[in-house]
Every structure is written in C-alpha cells, then in structure tokens.
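To start, I am sharing the structure in question, which I have written as structure tokens.
Here the complex is missing a single protein chain, while all its other protein chains stay put.
Each chain gets a letter, A, B and C, in the order it is written, and its residues are counted from 1.
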Amino acid sequence: MAIIEQPAPVGAPALPAAPTPTRTYGALRRPVATTGWKSWVFTVDHKKLGIMYGVVAMFFFIVGGIEALLIRLQLAAPNGKVLSADVYNQMFTMHATTMVFLFVMPMAAAFANYFIPLQIGARDVAFPRINAFGFWTLVGGGIIVNLSWFLGGAADGGWFMYAPNSGPVFSPSHGVDFWALGLQITGIASLTGAINLIVTVLNMRAPGMSLMKMPVFTWLQLVVQFLLLFAIPVITVALFLLSFQRNFGATFFDVSAGADPLLWQHLFWIFGHPEVYVLILPSFGIISEVLPVFSKKPLFGYPFVVFSGAAIGFVGWGVWAHHMFASGLGPVSVAVFSIATMAIAIPTGVKIVNWTMTLWGGKLRFTAAMHFAVGLIVLFTIGGLSGVTHSVAPSDTQQTDTYYIVAHFHYVLFGGAIFGLFAGFYYWWPKMFGKQLNERLGKANFWFMVIGMNLTFGPMHMIGLQGQPRRMYVWTEARAGEGFFNIAFWNMVASIGAFILAFGVLLFLINVFKTTRSKEVAPLDPWDARTLEWMTTSPPKEHNFDAIPTVHHLDEFFHRKYEQDPNTHEMKQVATAEDILREQEANADKHIHMPSPSYWPIVLAGGLPVIALGIIYSIPVAIVGAAIVVLALFGWSLEPSTAPDSDFDPPASGDGTKELAPLG
Amino acid sequence: MADTAVHHAEHGHHTSTGLSNNKLGMWLFLGSECLLFGGLISTYMIYRGRVGEGPRPGNVFDIPFTSVSSFVLLMSSLTMVLAVAAAQKRDDRGTTLWLTVTGLLGATFVGGQMYEFTAMYNEGLGYTTSLFGSAFYTLTGFHGVHVTVGIIMLFSLVAIIKRSNVPGDKAEVVELVGLYWHFVDIVWIIIFTLVYLIPA
Amino acid sequence: MTTTTEAHADHAEHQDHAEHGMSIRGYVTIALILAALTALEVSTYFVDFGPFFMPVLLILMCVKFFIVVSYFMHLKFDNKLFSFMFYTGLFLAIGVYAAFLATFKFFTA
Partner (left out) sequence: MPTSVRRFVAGAAGLSAVALLAGCAKNAPQDTWQPKGPNAQKIDDLQKPVFAIAGIVGLIVFAAVAYAVFRFKDRGQPIPEQTHGKPVLEIGMTILPALLLAGIGVFTFRTIFDLAKTDDTEMVINVTGQQWWWEYDYPVQTDYGITNPIITSGQLVIPTGTKVLLRETSRDVIHSYWIPALNGKRDAVPGRVHYLRLEADKPGIYAGQCTEFCGLSHAVMRMEAVALDKADFAAWVKGQLELADSPAEGTLAKEGESVFLNQCVRCHQVNGLKKADGSPAIAAPEENVWSGAAPNLTHLMTRNTFAGASWDLLTKECRKDVWEAPGGEFGKKYLAGVTEECLNQTDLRRWLRNAPAMKPMYADPTKLGPTDGKYRGMPNLGLSEDDIDKLVAYLATLK
C-alpha cells in the first residue's frame, strides 16, 4: 500500500485558532518530546535518524567483523577446528549478509539521510515519517536475519543463496526462512528510503540549486536511490519465490518438478550487480567531496563525474550474468555479458582520472579523511582491475568461486566502500557532533586498516589464482603447493592481517569514545569546506538553516568565502564561515515549523517482523502482525499533520507565530 | 505569510520542480512496481509450459469468464477517473459515489478471481501441483492482492471523505489512489493477454 | 529538469488540478475505445486469426496499456518528470526481462 504523507488539511486555517491544551486527538495526537528516549524513538528528524542509522550499522559492522575473524581463525591453518562445517557455512553467509545489507547499505543511508537535506539546503526530507519508518524497518529486518542464530541456526547457503541448495530439502533449518524474510523487510526500508530521497533531491533543493549545481555526494546518492528503486523489486520477487517454496510448498526451484535452478541466479544477480554499485557509489560520492576540500580545488570534471555515475548506474543493469560465466548460459550470452562488463570499466575509469586530476595542482592537506580518500583511489583501482580480469569470461572460468574473487570484492568493498565511509566519518564528524575526531588516532586507524587490509586480501589473489576455492570450511595441505607462494603460508598471513585490520577498526572505536568524552569543541568550518552543509551550526539546528540560502554556484559555500582577485588571479578569502553564519542568523526566517514526531512509523515497522515470525512458525501470529500493520496505517493517515501548538514549548525565536513548514 | 505557505502545501507547488511530493513519490513507486510484476510475469513465462502431471493452461482457463472480469476491471478505471474528476471539482458526493462504484467493480473482479481459482483447483491445478500452478497463482495472486489493497484504500477514502476528515488535499489523495488503481488495471491488461489469450 | 524554484513561481499559478484532465465525455470515449479493443482481443479466442494472432494481441495489449497510461493516468498531459519516472521503470523492466528471457531461449525455442 502506498503510504502518503499528508500535508495540512484543506482550508484549515494556517494558524490553528489558538488551540487549547485540552483539545487532543487521543491516540492520534503527535508526540512532541524533544529530549529523552522518546525524542529518538518517535523522531522524524532526518539528522537523528541518520545518527541512529549510523549506530545500528556500526553495531552490525562489528558483528560482521567478528564473523569474519572467526572465518579467518578457521582458515589460518589446514584442517581448521574452530568451527564445524555447518557453523562455518552459516558464518560466511551471515558475514556477507551482515556486511552488505546491515552495514554498508545502512551506513550509506545514514550519510544520505543526514547530509542530503543539508547539502541541498532543505530543512528535512520530503517524507519525514516514511524516513523514520524506513529506519525502524531496517532494525526489524536486521533483528529477524540475526535471530536465526538463536533459533536453530542461521542461513547456510552463501550470500547469493543459490537454489536448489537453499530449498527446503537441502537447507532444512529455519535459517534461510529468517534470511529471506529479514531481507524482504530490509528491502522495504530501502525502497521507501529510495522514493523519499529521490523526491527530496528533486523537490526540496534550495532556490538556485539546479541539478548541475548539486554536490556530487547528493548526485551519486541520487543514482544509488534509483538503483535501489528498480533493483529491490527484483530481489523481492526472488525472495518471495524462495519463501513460497520453503513455506507454502511452491515448486519454483524444485528440479524434480521441472524447475530451472538458473531462474534464481538470474533474479538474484539482476538485483545483485546493481547492488554492488549501491554499495560503492555513496563512497565515491563521499570522496568526491573530501578530495576537493583537501585539495582546495573544485572536483575536476564535475559533469563527467556526474554523468559517469549515471552511466555506471545504467550500464550496471546489463552485466548481471558475469556472475554466471560458469553456469552454462551458452556462448552467446556469455560473450554479450562479457563485453558489457568490460564497458563498465570505462565510466569507472573516468572517476579515477577525475580524482587524480583533482589532486593534481592542488594544495593537499593530509588529514585522516584525505588519507582514506586517497587510499580508496588506490585500493579500489586494484579491485577494479581484478574485476576487469573477471570480465574476460574464459579467464573467469578459472577464477570464479576461488579466493581470487574474494580478493576482488574485498578490495572494492573494503578498499572502496568502507574506506569511503571512513573518509566520511572523519570528514563529517565535526558537522554531526560538533567535535573533531582525533587526527593522530585517525591516521593510525588508517595505517592499521591499510596494512591489515592488504595483508588480509592481497594474498587472496595468489591463493585464488593457485586454485583455492572459496566457501571451504577446511583446506588441505595436500593441495597447498610449496615454495614462496604456497597457499598455507599466505592463508596464515591473511589471518594475521585480519587481526591487524580489526585492530585498526578498534582504533576508530577508541577514537569515537575519546572524542565523545572530550570537551573540545570543533571549529565551525574545520576543513575550509565547500558545500552547503557547512553553512550552518555544528551540529545543525533542528531546522538546519536559519535562512535557506540561495545558491549561485557549484560549491556555493566556498564561493561565499573566497573570491578571485581580478588582477592577480589569486584566490582571496573574503569571509569566514562565522561571518556567513552570522549573516544567516541575522536574516533568519521567522516562522519555521518542523514536522512533528510520530508514533506510527515504529508501530508500522514493528508489525513486519511479527508477520515474518508468523510465516515461519504459525500463521495466526502473522495475522496479528498484519493487523498491527493495518492499524498503524490508519493511525498514520489519520493523525494530524502537526501537533497542536499548545503542545510545544515556546519557540526559541521568541516570536509566537508559527508557520507550517511545507513538510508532511 | 503563513497563509501562503499552507496554500502552497495544499497544491504542492512549494517544491523545486513545482510538482507535488506525493505524486512524484507515487510515480516512482509505480516505476518500481514495473520491475516487480516484470519479474513475476517473466517467471510465469518460463514456467507456463512446465505442467508435470497437472493440467495445462489451456485446460483450466475459462476465457469467456475471465474476459468478463477483465472488462469489469477495465471499466473500473473509467469510474475511477470520474471520481478524480469529481474530486477536482470539489464535488464530494460525486467523488464518494464514483469511488464506491470503483471499489465495487474491483470487488467484483476479486470475487471473480476467487471463483476462478476455486474452479481451477477443482480441475486439479493446486498451488503445488506444478510449476505452472505455482507461477500462475503467484502472479495472479500478487495482482489480486494489489487490487484488494486498492479496494481497501478506496473504501477508506470514502469513509474519510464522508466524515470530511481528509488531511491534506482531497483531490490529490483521490488522484493518487487513482494512479495506483489504473496501474493495477494496466498490469491486468498485460496479464490478460500474455497469460490468458496467448496459450503456452 | 533543471528548473529552479524561481522559474516555477509563475508556472505554479497556472497549473491547477482540474485543468490537465479531460472532459467527462472524453473519458467515456476512451473507455468505449478500450472496451472495443478488449472485444477485439477476446474475439481472437473464437475466430482464427492465423499467423497474425500473436502480433495482433501484443499490439492491442500495448495500445490499451498506453491509452490508460496516457489518458486515465494523465501522463500525456502531466509534467514530463512523471513520465520519466514511470517509463524509466517500465523500459528498464522490459529491457532487463527480455534479456533474461532470452538467456532461457524463450524467444528462440
């Protein structure tokens, strides 16, 4: 059912005629708490939701990371004894599921939520309640996916869950049910989030901000949201088919009924390949903000970066079968998809060139964020180039399902996606919390991660090319070879590297902890930044901007601070961030009314896991869940679009009047 | 000042593109739904001939019957568009009338589908009988659920309008439900041809 | 697509919901056309169209589809951005799933 945020009632007076405190809507009243746990649980503020997304994602990063460490412990030596075959298979399945769906995607959503409205000069997203709903839905999905650990074992089919191995006969525990239904739920979060953010970007830009004046991060996130919008329904179909087979006896992947197992593979990868760009493009966006700031230069070739981003998004739809080169598609399909896959290196190469050229001729400051950004360029290139070697289909038949693939995708995912996210942490921390992460610790964090990551995933290239398949709970010395390149030695190196890497991540957590405790306040514009999000206080006020800025330039903020001397052509600072903020405060919009919190998003989201549990265990429970959903939907559509005035504390501006912000 | 803000909110013109957030969101959702139904239809296309021991599509389809119910659904699009037109004229009575008719036509369609399913089941095509059965019921079932959700939205809207309680722009809400309803109709246009009229 | 808020200030004045629709008569006419097309479709079940059977049905299907989308759903009259949203999804779906079916030799076998 479409969920529609409702604006103010038709014809209702803009100022509800001095409502008395006794006038309530009963259960349909909107909550108004601005402090305490209620202010978080019922919030619809994109910044609070962004932070909550971040916290949840970080939690799952540690979960996924510990799973990875257990994997590496098991594989450090031949015939590992740490995990049984059964548990090992669950471990890598859940490691990947957790990292992909519960860490990178939500973390990217965290940044999108927090920074898109700020970067485009908006006060919130287009549908704040849907935003809150998306977050709680993600939490529900994450819980369902992981609950299986405690209820008879997690999913054990690998993260792409090929049928028929994931079917009811071959994976008899409930793990796959939890997995499929949990991901179905997180899919709802992604889909609603995508719609919300696309509308936000298209409709809520500050005056003057044409699409080609939008910050690159926002642009690439827009591409990501389109990818999600169209990719999520495909995995939805696949997951439904799987669930219906497992829970209702459908025959979709039952070979004895004549099913074709390749059906699942196609559906999964039609989703799966766009998905990998969903994982990487937000990080590309982040470093496209970080590199210019610390180079004191605009992004080189902004339109090329934007269009190549869109091109990646588009071509990404035509390459899915490169994951199936060994599946027996027949030479024609293989050839077509092989060539198409090569094509995708071209727009990606454009980005690498642009980043490098952004550095070129700049005035580079090597902050922690900059370290991660430069690290991304290098590490992603390694991963991208191994990707190109996969795209050569005949070679890929030697590589697929070996550790060489594992090396590829950890370079692009860890060296790419995660380095980008870390660049984002260091770059935007002062904005989000008003405090700066420690730079020295940050650089140590970087170096441990770089060294650890190369030690962990670098050797996997060799291990893989020498023929060690992936997803093996044990490997044998009999096939490890001898000499410098023997698989045994490098497996050990990889395992040691993983712990160095983990230590690097630990340094980040320590950094966060220390920063939170410290009293030191960050300067308003610590990096001499270029985009709108820095044109407000840190952390931003609830309404983001006192006055919505009018945009004249790409990198508006920078151009307000600097001007070119017409004679010497030198850039001269003409204003500081403080000046600009002061001016904004002086011209503050008087009547700012933010959307009220709401009870319904979390209630609605809470119904979904109940349905999932019901499908697995007992249909009546599912009906209860559905009832919660329906009730919540009615509550949602009937609650007033804002809390009555009397429920608010007097506005800080001292001006008693309020205007309905044009927000749902 | 405050007045204009509300006025703008009402017509959804305060946005960068001048388009309503809600309507943009609905179209995005419908774009996304194309990939959902595309997947289900494609799955059916691959599996429609895989009938195992069970009946073949040609054996269980009752084309005249389905033609009638398709026609009913098609005509509900007309009544829906009349409801939207009425809502835009701020004609509450007309709106509720046409919404009700649309809902009833939709309910007729769903009823017909239930009858059809029962008949097919009795002819030996269960959900688990064959790939054809699984794919057929999943595809048409998904469509049926969409219609049902639409019916619930229509009748809820009628109830809410009757209590003149619609938060926001009434005409827009009716229009949005209308978009959804028409979409469900065009999906059936495709299903009717690809699934029923073109035999495996 | 790159229109700014300013550009829309006046544009907003004109755009009213009632305007971009059609007359009731128009709607009824469209519905009658749709009904006729459906009748034609169904007739293929009773009358043998020979080799034209498939293409005729597919063409009729597309015509009906686009009539509903253009007129009942107003895409023909509405802002192009809406068309962009919907047709991107639609054509992406057609492209992707056609390729998908092709890998199953759906069109050749």
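Observations on the model:
By definition in this document, contacts are C-beta pairs under 8 Å (C-beta built on N, C-alpha and C of every residue); 3 or more make two chains touch, one makes a residue touch a chain.
All values derive from a computational prediction rather than experimental measurement.
Considering the whole complex, the hidden chain is in touch with A.
The chain omitted from view is touched by exactly one of A:31, A:469, A:539 or A:606, namely A:469. Among A:247, A:389 or A:537, the one in contact with the hidden chain is A:389.
Residue in contact with the omitted chain (choice from A:141, A:458, A:607 or A:625): A:458.
Note that of A:149, A:485 or A:499, the residue touching the chain absent from this view is A:485. For chain A, the residues touching the absent chain in the complete assembly are 84-86, 89, 156-158, 162, 164-165, 168-172, 255, 258-262, 295-298, 300-304, 326-328, 330-331, 334-335, 338-339, 342-343, 345-346, 349-350, 352-354, 356-357, 359-366, 371, 374-375, 377-379, 381-382, 385-386, 388-389, 392-402, 407, 443, 447, 450, 454, 458, 461-462, 465-476, 478-487, 554-555, 558, 562, 564, 569-571.
The rule is simple: only the chains that are shown with their structure count from here on.
Between chain A and chain C, the centres computed from C-alpha atoms are 34 Å apart. Taking each chain's centre as the average of its CA atoms, chain A and chain B sit 32 Å apart. Distance between chain centres (mean CA atoms), chain B to chain C: 15 Å. Residue positions 8, 15-17, 19, 24, 28, 31-33, 35, 39, 46 of chain B are each in touch with at least two other chains. Contact of a single residue of chain C with at least two other chains is seen at positions 1, 3-5, 81, 88-89, 92-93, 96, 100, 104.
Residue ranges on chain A touching chain B, taken from their complex, read 1-2, 4-10, 12, 14-15, 126-127, 191, 194-196, 198-199, 202-205, 209, 229-234, 236-238, 240-241, 244-245, 248-252, 254, 257-260, 263, 267, 591, 634, 637-638, 640-641, 657-662, 664.
Residues of chain B that touch chain C in their complex: 8, 11, 13, 15-19, 23-24, 27-28, 30-35, 37-39, 41-42, 45-46, 63-64, 67, 70-71, 74-75, 77-78, 80-82, 84-85, 88-89, 171-172, 175, 178-179, 182-183, 185-186, 189-190, 192-194, 197-198. Residues of chain B touching chain A in their complex: 1-3, 5-6, 8-10, 12, 14-17, 19, 21-22, 24-26, 28-29, 31-33, 35-36, 39-40, 43, 46-47, 50, 52, 127-128, 130-131, 133-135, 138, 149, 152-153, 156, 160, 165-170, 173, 176, 180.
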